[in-house]
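One structure, pasted below without further comment.
Left out: one protein chain. Kept in place: all the others.
== chain A ==
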Amino acid sequence: MATQLETFESNLGTVRTDVTRATPSTFEAAIADAIVEPAVGTSLPFEEVSLANTDVVCDPTSTQLREAACGVTAAAIGVADYGSVVLEATPDGAEFAGLFPDRHVVVLRKRDIVPDMAAAFERLGDRFRDGRDDAVIATGPSATADMGELVHGVHGPRETHAIILESEEQSERDGETRGENDVQ
């Protein structure tokens, strides 16, 4: 049996999304590897990490957004069964940073991965009623088949990359055992 994290990772692969696992201590290196410059981003709502010490320009202007090759934003939920991530709109413009640049890097905490769509909708329902009520369930890059064959990167990103953030302990335990900490 694959763990939930492994299922998620393998489904991300199926929907053409690269994956990196990171811990708070390896996060900045992971960002450096994942981005293409110039990169813009919006602040991550996670205590453990921030984009402050990376090459990502946070709080971008519209010109910076337009010129960016890469956007970095957070995801609120990961859906293991589909390899989907839930991207919430934020007042600093996460919707734009994840949509305009050619490459989108999504940062997601491992504890925010849920097994399936039913679980995702339970969480989303609560969030929507709490007022965080604009979200996109994104699965892989933007795509179209309207021009006669499948092409990626239409109005949205051509490439997607997920960084899954584990705690240092989780990461160590994952090396030894499988499964038990994956469902939170």
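Worth pointing out:
In the analysis below, a residue touches a chain if its C-beta (ideal position, glycine included) is under 8 Å from a C-beta of that chain, and two chains touch if they have at least 3 such contacts; residues count from 1.
Convention: contacts and distances are computed from a predicted model.
Not every chain of the complex appears here, and the one that does not is recorded in UniProt as "Iron-sulfur cluster protein", selected from "Binding-protein-dependent transport systems inner membrane component", "Cation:proton antiporter", "Pyruvate ferredoxin oxidoreductase beta subunit" or "Iron-sulfur cluster protein".
Contact residues of chain A toward the unshown chain are 59-63, 65-66, 82, 84, 89-96, 99, 117-118, 121-122, 124-125, 128-129, 133-151, 153-157.
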